[in-house]
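Then we have chain A:
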Amino acid sequence: MFDERSPIYRQIAEQIKTDVLRGVLGADEQIMSTNQYATYYRINPATAAKAFQQLVDEGMLYKRRGIGMFVSATAQQMLRAQRRERFFADVVQPMVAEAHAIGIPVVDIVEHIQQSAEAKGEAQ
Partner candidate 1 sequence: MTLTIEVSGLQVRYGEAVALHDLSVRLPGGRIYGLLGRNGSGKTSLLSTLAGFRKPSAGAVVIDGQPVFENPQITRRVCLIQEGGGVGDDTDTVKDAVQVAQRLRPGWDAQYAATLIDLFELPLRKRIGELSRGQRSAFAATVGLASRAAVSMFDEAHLGMDASTRQAFQDELLRDFIARPRTIIISTHLVEEQSPLFERVLILREGRLLLHEDLDELRAQGVSLTGPAATVDDVVAGLTVLNQQQLGPTKSVMVYGALDDARRAAAEAAGLELGPVAVQDLFIHLTEPTGAAR
Partner candidate 2 sequence: MNRPARRWPIAYLLLTTHLPFLVFCLAGLLVVAGLVLGGVAVFGAVRISALDVGGQLLRWLALGYGYYLLRTMLPMVLVHGRTRREYLCQVPVFQLITTGVLAGATTLGYAAESLLYRAAGWPHQLAEARLYSDTTDHLVIFASYWMMLLGWMATGSFLGAAFYRLRAGGVLALPVALLLLAVNGLSNGVLSLPFIKLDLLPQDLGVPAALTLGAASTLVAVGLCWLLARDMPLRTRTS
């Protein structure tokens, strides 16, 4: 279920973020409770609580006393902004480095990307 190499709470937080980003979890939607999460994923409830706390601190979730945790209205927007910022560093640069190492010209990459985009009907 969890990769054994990094803290579980970070993995949980990442999963929730991915769900928010993809719209699986909508704005103001309630998420599972710590205990439900712990039982479902077979982890210590304190670990789940830590993940939720981190997301609250980051402004992704908000607490409603006595009811539970909810996705904040701006969560998806914030995540998109964050991922956009990291996109070139995390995705494009390694790709370019790899292409360079194996001898694929940048022109070919651009062409390939344009083709994929057209296939998705998003060409401009």
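Regarding candidate selection, all candidates are chains of the complex that A comes from, given by their letters.
We take it that contacts are C-beta pairs under 8 Å (C-beta built on N, C-alpha and C of every residue); 3 or more make two chains touch, one makes a residue touch a chain; residues count from 1.
Model, not experiment: these values are computed from the prediction.
As listed, 1 or 2 are all part of this complex, and the one touching chain A is 1.
Chain A meets candidate 1 in the complex at residues 1-2, 4-10, 35, 38-39, 41-47, 50.
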